[in-house]
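Only one protein chain is missing from this complex, and each of the others stays in its spot.
Then we have chain A:
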Amino acid sequence: MEQERFDAIVVGAGPSGNAAAYTMAREGLNVLQLERGEYPGSKNVQGAILYADALERIIPDFRDDAPLERHVVEQRVWMMDDASHTGMHYRSDGFNEERPNRYTIIRAQFDRWFSRKVREAGATVLCETTVTELLRDGRGKVIGVLTDRHGGPLLADVVVLAEGVNGLVGQRAGLRPELRPHDVALAVKEMHFLPQEVIESRFNLAGDEGVVIEAMGTITRGMTGTAFLYTNRESISVGIGCMVGDFAERKVSPYALLDAFKSHPSIRPLLADSEVREYAAHLIPEGGYKAIPQLTGDGWLAVGDAGHFVNAVHREGSNLAMTSGRVAGETVAWLKRRREPCTAAGLAEYRRRLEASFVMKDMRKYRGIPALLHRNRHLLDLYPRLASQAAQTWLRVDGVDKRTKENQILGSLRRARGLRGLMGDAFRLARAWR
């Protein structure tokens, strides 16, 4: 049999791989996508919030049939200390728009739906097929892949690495260094099931409305990390994650951390009487801009988590994954149309296009944050405590006059961190944020 040669092989069927495969298939390319899971999404873990914009640019009418749980009408950001939280809530009826901006989803279902779209667009999708190695020609150009199935090799003009955060294919081929413990977070997550009415009354929701909570503070015990709680239709996703390096240093088990978070007095009542049915753990690339590896080379490019595209400050990942996948797909299709080969020089266009998009702009904006948090771990521990103390002092009516209370609060800040420390933190944070 004549060996078939594909225009593109996509390794992985998460949001980035699906975006790339879909985009190329729609452009008429002969696309083969390989996924090691039993079905797309079977191995994937996410909170999960879906940002509509990124998907809309790929599948404009996705709302017609994508499995969406709830659209987000309320965002809570909580700074937690051991027994309290100081919070910011933003709720707006403006989020009840015709085309809502953010949704909660369940990845196992969502990825399956996306994969069906990829197949309908004409790509060939093989599941339960793990890519083991990249194949190169004499000059080092990537020309295809080997899998854990007998037979092959599978040949293509370009290989899109969409294999996620711990992409062994790229690592093994020397295209990407091994992940460093301080560039990657480990998150654990559980799904708590509750009747729909209970969720709606507990969170004050009607219809498909949803609430998301992002939390930080003493819940991570001085490690760099955050926790979350998202409402789905009939379940609540709850999870917590910290940098792998921190876990290793502190010898804290992620599950102990999650258990403590769930029994925090601000969280426990939200989960009361629920039934836990699933739990999962996954890595998140949080090293930021400086941890972005080489993105293109002769015959290959990397998208999504494999390209380290996660904006940890804003809890965005899947949208960067979809956007980078789409841009990669468009670049390959563009080269094809111009009858140019997928060489390193040709594929460099992908990086140029990414630089012009929000993906690289946001990655660049926060490039100082990971190092800042790593070196100033008190930021996520001390300030939530101080905020809580301040609120306690301020709100408790106990015969102490307000001027004295103000001085107590300022005094506690100064004692905890010193004026220089406070100003230094403010300055460093502002600089990293800029």
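By our rule, contacts are C-beta pairs under 8 Å (C-beta built on N, C-alpha and C of every residue); 3 or more make two chains touch, one makes a residue touch a chain; residues count from 1.
One rule holds for everything that comes next: contacts and distances are computed from a predicted model.
Set against the options "Hydrogenase maturation factor HypA", "Iron export ABC transporter permease subunit FetB", "Electron transfer flavoprotein subunit beta/FixA family protein" or "NADH-quinone oxidoreductase subunit H", the UniProt name belonging to the omitted chain is "Electron transfer flavoprotein subunit beta/FixA family protein".
Considering the full assembly, A:Thr129 is the residue among A:Gln46, A:Thr104 or A:Thr129 that touches the omitted chain. The chain omitted from view is touched by exactly one of A:Arg149, A:Arg375 or A:Arg414, namely A:Arg149. Touching the omitted chain from chain A are residues 1, 4, 32, 124-126, 128-129, 147-152, 154.
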